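Note that this complex is displayed minus one protein chain, with the remaining chains in position.
And now, chain A:
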(Lines give C-alpha, C1' and ligand atoms only; values in the text may rest on other atoms or scores of the structure.)
Protein backbone atom coordinates (compact mmCIF):
# COMPACT_ATOMS: atom_id res chain seq x y z
CA UNK A 1 0.00 0.00 0.00
CA UNK A 2 2.47 2.62 -1.14
CA UNK A 3 1.51 5.87 -2.79
CA UNK A 4 3.72 5.55 -5.81
CA UNK A 5 4.30 7.99 -8.62
CA UNK A 6 1.41 6.60 -10.64
CA UNK A 7 -0.84 6.85 -7.59
CA UNK A 8 0.24 10.42 -7.16
CA UNK A 9 -0.86 11.27 -10.65
CA UNK A 10 -4.14 9.48 -10.13
CA UNK A 11 -4.75 11.13 -6.75
CA UNK A 12 -3.84 14.54 -8.10
CA UNK A 13 -6.64 14.42 -10.61
CA UNK A 14 -9.20 13.56 -7.96
CA UNK A 15 -10.80 16.02 -5.65
CA UNK A 16 -8.97 15.20 -2.48
CA UNK A 17 -10.64 14.18 0.72
CA UNK A 18 -9.23 15.41 3.98
CA UNK A 19 -11.30 13.18 6.25
CA UNK A 20 -11.36 9.37 6.50
CA UNK A 21 -15.09 9.14 5.81
CA UNK A 22 -17.11 7.41 3.11
CA UNK A 23 -18.83 9.76 0.75
CA UNK A 24 -21.60 9.07 -1.75
CA UNK A 25 -21.12 10.40 -5.26
CA UNK A 26 -24.38 11.94 -6.43
CA UNK A 27 -23.10 13.52 -9.64
CA UNK A 28 -25.63 11.39 -11.55
CA UNK A 29 -28.47 13.52 -10.15
CA UNK A 30 -30.55 15.29 -12.80
CA UNK A 31 -33.58 17.10 -11.27
CA UNK A 32 -35.96 16.55 -14.23
CA UNK A 33 -35.05 12.89 -14.72
CA UNK A 34 -36.97 10.64 -12.30
CA UNK A 35 -34.71 7.66 -13.05
CA UNK A 36 -31.73 9.58 -11.65
CA UNK A 37 -33.79 10.18 -8.48
CA UNK A 38 -34.14 6.47 -8.02
CA UNK A 39 -30.44 5.87 -8.69
CA UNK A 40 -29.50 8.55 -6.15
CA UNK A 41 -31.87 7.18 -3.52
CA UNK A 42 -30.38 3.74 -4.00
CA UNK A 43 -26.85 5.11 -3.71
CA UNK A 44 -27.68 6.99 -0.50
CA UNK A 45 -29.26 3.90 1.05
CA UNK A 46 -26.48 1.59 -0.08
CA UNK A 47 -23.87 3.90 1.44
CA UNK A 48 -25.95 4.73 4.50
CA UNK A 49 -24.03 2.51 6.89
CA UNK A 50 -20.70 4.24 7.35
CA UNK A 51 -17.74 2.00 8.03
CA UNK A 52 -15.39 3.88 10.32
CA UNK A 53 -11.68 3.08 10.51
CA UNK A 54 -10.88 1.08 13.64
CA UNK A 55 -8.17 2.41 15.90
CA UNK A 56 -6.72 0.22 18.63
CA UNK A 57 -5.64 1.58 21.97
CA UNK A 58 -2.85 -0.36 23.67
CA UNK A 59 -0.34 0.73 26.31
CA UNK A 60 -0.91 4.43 25.73
CA UNK A 61 -0.70 4.32 21.93
CA UNK A 62 -3.42 4.70 19.32
CA UNK A 63 -2.89 2.83 16.06
CA UNK A 64 -4.64 1.20 13.12
CA UNK A 65 -3.51 -2.32 12.25
CA UNK A 66 -5.86 -3.58 9.50
CA UNK A 67 -5.26 -2.57 5.89
CA UNK A 68 -8.75 -1.15 5.35
CA UNK A 69 -8.42 1.27 8.27
CA UNK A 70 -4.82 2.14 7.44
CA UNK A 71 -5.75 2.85 3.84
CA UNK A 72 -8.63 5.06 4.76
CA UNK A 73 -6.74 7.04 7.39
CA UNK A 74 -3.70 7.53 5.19
CA UNK A 75 -5.28 8.18 1.81
CA UNK A 76 -8.03 10.44 3.06
CA UNK A 77 -6.28 13.27 4.82
CA UNK A 78 -2.91 11.65 5.60
CA UNK A 79 -3.46 10.81 9.24
CA UNK A 80 -0.97 8.80 11.26
CA UNK A 81 2.48 7.50 10.54
CA UNK A 82 3.91 4.07 9.77
CA UNK A 83 5.90 3.07 12.83
CA UNK A 84 8.70 1.67 10.65
CA UNK A 85 8.60 4.23 7.86
CA UNK A 86 9.20 7.94 7.43
CA UNK A 87 5.52 8.69 7.10
CA UNK A 88 3.48 6.42 4.86
CA UNK A 89 3.49 2.79 6.07
CA UNK A 90 5.68 1.22 3.38
CA UNK A 91 7.66 -1.23 5.50
CA UNK A 92 5.85 -4.33 4.21
CA UNK A 93 6.54 -3.67 0.52
CA UNK A 94 10.02 -2.36 1.18
CA UNK A 95 10.97 -5.45 3.15
CA UNK A 96 9.42 -7.82 0.62
CA UNK A 97 11.60 -6.25 -2.04
CA UNK A 98 14.70 -6.24 0.14
CA UNK A 99 14.28 -9.95 0.84
CA UNK A 100 13.45 -10.65 -2.82
CA UNK A 101 9.99 -11.97 -1.96
CA UNK A 102 8.27 -9.64 -4.40
CA UNK A 103 9.73 -7.25 -6.92
CA UNK A 104 6.64 -5.98 -8.65
CA UNK A 105 5.75 -2.88 -6.69
CA UNK A 106 7.07 0.60 -7.28
CA UNK A 107 9.78 2.16 -5.17
CA UNK A 108 8.84 3.84 -1.90
CA UNK A 109 10.20 7.23 -0.93
CA UNK A 110 12.62 5.63 1.55
CA UNK A 111 14.17 3.57 -1.24
CA UNK A 112 14.43 6.51 -3.62
CA UNK A 113 16.23 8.47 -0.90
CA UNK A 114 18.62 5.58 -0.30
CA UNK A 115 19.43 5.55 -4.02
CA UNK A 116 20.11 9.27 -4.05
CA UNK A 117 22.37 8.96 -1.03
CA UNK A 118 24.27 6.19 -2.73
CA UNK A 119 24.75 8.34 -5.83
CA UNK A 120 25.94 11.28 -3.80
CA UNK A 121 28.49 9.15 -1.98
CA UNK A 122 29.74 7.80 -5.29
CA UNK A 123 30.02 11.36 -6.64
CA UNK A 124 31.97 12.50 -3.58
CA UNK A 125 34.32 9.55 -3.84
CA UNK A 126 35.10 10.29 -7.48
CA UNK A 127 35.59 13.96 -6.72
CA UNK A 128 38.01 13.11 -3.96
CA UNK A 129 40.03 10.97 -6.36
CA UNK A 130 40.22 13.85 -8.82
CA UNK A 131 41.29 16.21 -6.04
CA UNK A 132 44.14 13.90 -5.14
CA UNK A 133 45.21 13.64 -8.79
CA UNK A 134 45.05 17.39 -9.19
CA UNK A 135 47.28 17.94 -6.20
CA UNK A 136 49.80 15.45 -7.53
CA UNK A 137 49.96 17.00 -10.99
CA UNK A 138 50.19 20.49 -9.53
CA UNK A 139 53.19 19.45 -7.47
CA UNK A 140 54.73 17.82 -10.53
CA UNK A 141 53.82 20.89 -12.63
CA UNK A 142 52.33 18.59 -15.24
CA UNK A 143 50.03 20.97 -17.12
CA UNK A 144 48.87 18.46 -19.74
CA UNK A 145 47.52 16.08 -17.13
CA UNK A 146 46.10 18.99 -15.11
CA UNK A 147 43.99 20.01 -18.08
CA UNK A 148 42.82 16.42 -18.43
CA UNK A 149 41.78 16.33 -14.75
CA UNK A 150 39.94 19.60 -15.21
CA UNK A 151 38.03 18.06 -18.11
CA UNK A 152 37.18 14.97 -16.08
CA UNK A 153 35.96 17.11 -13.24
CA UNK A 154 33.77 19.03 -15.65
CA UNK A 155 32.31 15.78 -16.97
CA UNK A 156 31.66 14.54 -13.44
CA UNK A 157 29.76 17.69 -12.44
CA UNK A 158 27.77 17.45 -15.67
CA UNK A 159 26.56 13.92 -14.98
CA UNK A 160 25.77 14.64 -11.33
CA UNK A 161 22.24 13.54 -10.56
CA UNK A 162 21.63 12.36 -14.14
CA UNK A 163 21.36 8.60 -13.96
CA UNK A 164 18.46 8.53 -11.57
CA UNK A 165 17.61 4.87 -11.20
CA UNK A 166 20.04 2.89 -13.26
CA UNK A 167 23.01 3.14 -10.93
CA UNK A 168 21.70 1.07 -8.04
CA UNK A 169 24.06 -1.74 -7.32
CA UNK A 170 22.55 -5.20 -7.33
CA UNK A 171 23.46 -6.47 -3.93
CA UNK A 172 23.34 -9.99 -2.64
CA UNK A 173 20.21 -10.67 -0.63
CA UNK A 174 21.14 -11.00 2.94
CA UNK A 175 18.46 -12.47 5.16
CA UNK A 176 19.31 -11.61 8.70
CA UNK A 177 18.14 -13.85 11.54
CA UNK A 178 15.99 -10.87 12.55
CA UNK A 179 14.17 -11.09 9.19
CA UNK A 180 13.93 -14.84 9.23
CA UNK A 181 11.60 -14.91 12.24
CA UNK A 182 9.12 -12.73 10.33
CA UNK A 183 8.80 -15.11 7.40
CA UNK A 184 6.26 -17.83 8.00
CA UNK A 185 5.53 -20.38 5.29
CA UNK A 186 7.35 -18.20 2.77
CA UNK A 187 5.17 -15.22 3.60
CA UNK A 188 6.30 -12.04 5.30
CA UNK A 189 4.35 -11.10 8.42
CA UNK A 190 3.46 -7.43 8.60
CA UNK A 191 4.65 -5.92 11.86
CA UNK A 192 4.08 -2.28 10.98
CA UNK A 193 1.04 -0.34 12.18
CA UNK A 194 -0.19 3.17 11.43
CA UNK A 195 0.15 5.10 14.66
CA UNK A 196 -1.95 8.18 15.30
CA UNK A 197 -0.57 11.00 17.41
CA UNK A 198 -2.61 12.05 20.44
CA UNK A 199 -3.89 15.22 18.81
CA UNK A 200 -4.90 13.34 15.67
CA UNK A 201 -6.77 10.73 17.70
CA UNK A 202 -8.64 13.33 19.71
CA UNK A 203 -9.55 15.35 16.63
CA UNK A 204 -10.81 12.34 14.65
CA UNK A 205 -12.74 11.01 17.64
CA UNK A 206 -14.27 14.42 18.35
CA UNK A 207 -15.69 14.67 14.84
CA UNK A 208 -16.79 11.03 14.92
CA UNK A 209 -14.51 9.67 12.21
CA UNK A 210 -12.96 6.71 14.04
CA UNK A 211 -13.90 3.84 16.32
CA UNK A 212 -11.45 3.22 19.13
CA UNK A 213 -11.17 -0.27 20.60
CA UNK A 214 -9.16 -1.38 23.58
CA UNK A 215 -8.87 -4.75 25.27
CA UNK A 216 -11.74 -3.74 27.55
CA UNK A 217 -14.05 -2.82 24.68
CA UNK A 218 -14.85 0.40 22.83
CA UNK A 219 -13.26 3.65 23.98
CA UNK A 220 -15.49 6.72 23.92
CA UNK A 221 -14.55 10.34 23.42
CA UNK A 222 -14.44 11.11 27.12
CA UNK A 223 -12.22 8.15 27.91
CA UNK A 224 -9.86 9.11 25.07
CA UNK A 225 -9.83 12.72 26.29
CA UNK A 226 -8.99 11.57 29.81
CA UNK A 227 -6.17 9.37 28.52
CA UNK A 228 -4.67 12.19 26.49
CA UNK A 229 -5.40 15.45 28.30
CA UNK A 230 -6.95 14.43 31.60
CA UNK A 231 -9.55 16.64 33.19
CA UNK A 232 -7.24 18.68 35.38
CA UNK A 233 -6.12 20.98 32.60
CA UNK A 234 -5.91 24.76 32.87
CA UNK A 235 -7.06 27.25 30.24
CA UNK A 236 -3.42 27.70 29.16
CA UNK A 237 -2.42 24.01 29.18
CA UNK A 238 0.10 23.54 26.37
CA UNK A 239 -1.45 20.21 25.32
CA UNK A 240 -4.87 21.85 25.10
CA UNK A 241 -3.48 24.75 23.04
CA UNK A 242 -1.75 22.28 20.70
CA UNK A 243 -5.01 20.41 20.22
CA UNK A 244 -6.90 23.63 19.51
CA UNK A 245 -4.28 24.73 16.99
CA UNK A 246 -4.37 21.29 15.34
CA UNK A 247 -8.17 21.30 15.07
CA UNK A 248 -8.10 24.89 13.77
CA UNK A 249 -5.74 24.21 10.85
CA UNK A 250 -7.31 20.83 10.02
CA UNK A 251 -10.69 22.55 9.86
CA UNK A 252 -9.26 25.03 7.39
CA UNK A 253 -8.27 22.11 5.14
CA UNK A 254 -4.54 21.96 5.89
CA UNK A 255 -2.82 18.64 6.35
CA UNK A 256 -1.21 19.01 9.79
CA UNK A 257 1.59 16.65 10.82
CA UNK A 258 4.19 16.41 13.58
CA UNK A 259 7.02 18.93 13.37
CA UNK A 260 9.35 17.32 15.89
CA UNK A 261 12.20 17.01 13.39
CA UNK A 262 12.15 20.75 12.77
CA UNK A 263 12.00 21.94 16.37
CA UNK A 264 8.34 22.80 15.86
CA UNK A 265 4.95 21.56 16.97
CA UNK A 266 3.43 20.96 13.54
CA UNK A 267 4.12 21.02 9.82
CA UNK A 268 1.47 22.41 7.49
CA UNK A 269 1.08 20.66 4.13
CA UNK A 270 -1.16 22.19 1.52
CA UNK A 271 -2.34 18.71 0.48
CA UNK A 272 -0.18 16.04 2.01
CA UNK A 273 3.28 14.48 2.17
CA UNK A 274 3.17 12.58 -1.17
CA UNK A 275 2.50 15.74 -3.16
CA UNK A 276 4.87 18.44 -2.04
CA UNK A 277 7.02 19.47 0.88
CA UNK A 278 5.41 21.28 3.79
CA UNK A 279 5.78 25.03 3.32
CA UNK A 280 5.21 26.05 6.91
CA UNK A 281 6.21 24.97 10.38
CA UNK A 282 4.03 25.91 13.31
CA UNK A 283 5.07 26.74 16.81
CA UNK A 284 2.04 26.90 19.09
CA UNK A 285 2.33 29.73 21.60
CA UNK A 286 0.14 30.68 24.50
CA UNK A 287 0.01 34.23 25.70
CA UNK A 288 0.38 33.85 29.43
CA UNK A 289 3.27 31.38 29.42
CA UNK A 290 6.72 32.96 29.54
CA UNK A 291 7.84 33.66 26.00
CA UNK A 292 11.02 32.16 24.62
CA UNK A 293 14.28 34.05 24.48
CA UNK A 294 15.33 35.59 21.14
CA UNK A 295 18.21 33.16 20.95
CA UNK A 296 15.76 30.24 20.87
CA UNK A 297 13.57 31.91 18.27
CA UNK A 298 16.52 32.49 15.99
CA UNK A 299 17.79 28.94 16.63
CA UNK A 300 14.48 27.43 15.55
CA UNK A 301 14.30 29.78 12.61
CA UNK A 302 17.75 28.67 11.43
CA UNK A 303 16.61 25.04 11.45
CA UNK A 304 13.36 25.86 9.69
CA UNK A 305 14.83 28.15 7.03
CA UNK A 306 17.58 25.60 6.43
CA UNK A 307 14.94 23.27 5.03
CA UNK A 308 13.31 26.13 3.07
CA UNK A 309 10.21 26.42 5.18
CA UNK A 310 8.56 29.41 6.78
CA UNK A 311 8.33 29.58 10.55
CA UNK A 312 4.89 30.53 11.77
CA UNK A 313 4.16 31.41 15.38
CA UNK A 314 0.62 30.41 16.09
CA UNK A 315 -0.85 32.28 19.04
CA UNK A 316 -3.79 30.50 20.66
CA UNK A 317 -5.50 33.06 22.86
CA UNK A 318 -8.64 33.19 24.94
CA UNK A 319 -10.49 35.64 27.09
CA UNK A 320 -11.99 33.58 29.84
CA UNK A 321 -13.36 34.76 33.05
CA UNK A 322 -12.09 32.00 35.29
CA UNK A 323 -15.56 30.94 36.54
CA UNK A 324 -16.76 30.33 33.02
CA UNK A 325 -13.80 28.12 32.23
CA UNK A 326 -14.14 26.20 35.49
CA UNK A 327 -17.83 25.63 34.85
CA UNK A 328 -17.20 24.05 31.44
CA UNK A 329 -14.38 21.96 32.87
CA UNK A 330 -16.58 20.74 35.71
CA UNK A 331 -19.40 19.92 33.31
CA UNK A 332 -16.90 17.88 31.29
CA UNK A 333 -15.94 16.07 34.46
CA UNK A 334 -19.53 15.14 35.31
CA UNK A 335 -20.68 14.45 31.77
CA UNK A 336 -21.34 10.79 30.99
CA UNK A 337 -22.72 11.06 27.47
CA UNK A 338 -20.22 11.23 24.62
CA UNK A 339 -22.40 13.41 22.41
CA UNK A 340 -22.82 15.94 25.19
CA UNK A 341 -19.11 15.75 25.89
CA UNK A 342 -18.36 16.58 22.26
CA UNK A 343 -20.60 19.64 22.51
CA UNK A 344 -18.78 20.74 25.66
CA UNK A 345 -15.44 20.38 23.88
CA UNK A 346 -16.81 22.41 20.97
CA UNK A 347 -17.92 25.07 23.45
CA UNK A 348 -14.50 25.05 25.09
CA UNK A 349 -12.69 25.38 21.76
CA UNK A 350 -14.97 28.22 20.62
CA UNK A 351 -13.57 30.42 23.39
CA UNK A 352 -10.16 30.43 21.74
CA UNK A 353 -8.90 32.26 18.71
CA UNK A 354 -5.82 31.51 16.67
CA UNK A 355 -3.61 34.23 15.16
CA UNK A 356 -0.39 33.82 13.25
CA UNK A 357 2.86 35.74 13.11
CA UNK A 358 5.44 34.82 10.49
CA UNK A 359 9.00 34.98 11.76
CA UNK A 360 11.47 35.71 9.01
CA UNK A 361 15.13 36.67 9.15
CA UNK A 362 15.58 40.00 7.42
CA UNK A 363 18.91 40.85 5.84
CA UNK A 364 19.24 44.53 5.01
CA UNK A 365 21.20 44.31 1.79
CA UNK A 366 19.41 41.25 0.41
CA UNK A 367 15.73 41.77 1.13
CA UNK A 368 15.23 44.86 -0.99
CA UNK A 369 11.89 44.18 -2.57
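Methods note: contacts are C-beta pairs under 8 Å (C-beta built on N, C-alpha and C of every residue); 3 or more make two chains touch, one makes a residue touch a chain; residues count from 1.
Throughout what follows, contacts and distances are computed from a predicted model.
**Student:** Assign the chain not included in the display its UniProt protein name, restricting the answer to "Gaa1-like protein", "tRNA-splicing endonuclease subunit Sen15 domain-containing protein", "Translation initiation factor eIF2B subunit epsilon" or "DNA-directed RNA polymerase III subunit RPC3".
**Tutor:** The record names the chain that does not appear here as "tRNA-splicing endonuclease subunit Sen15 domain-containing protein".
**Student:** For a quick check of understanding: of A:32, A:125, A:176 or A:368, which residue touches the chain that isn't displayed?
**Tutor:** The single option touching the absent chain is A:176.
**Student:** Taking the entire complex into account, which one of A:30, A:68, A:147 or A:260 touches the absent chain?
**Tutor:** Answer from the full complex: A:260 touches the omitted chain.
**Student:** With the missing chain put back, one of A:83, A:145 or A:331 would touch it. Which one?
**Tutor:** The single option touching the absent chain is A:83.
**Student:** In the complete complex, the non-displayed chain touches which residues of chain A?
**Tutor:** These residues of chain A touch the chain that is not shown: 59, 61, 63, 80-85, 91, 95, 176, 178, 191-193, 195-198, 200, 258, 260-261.
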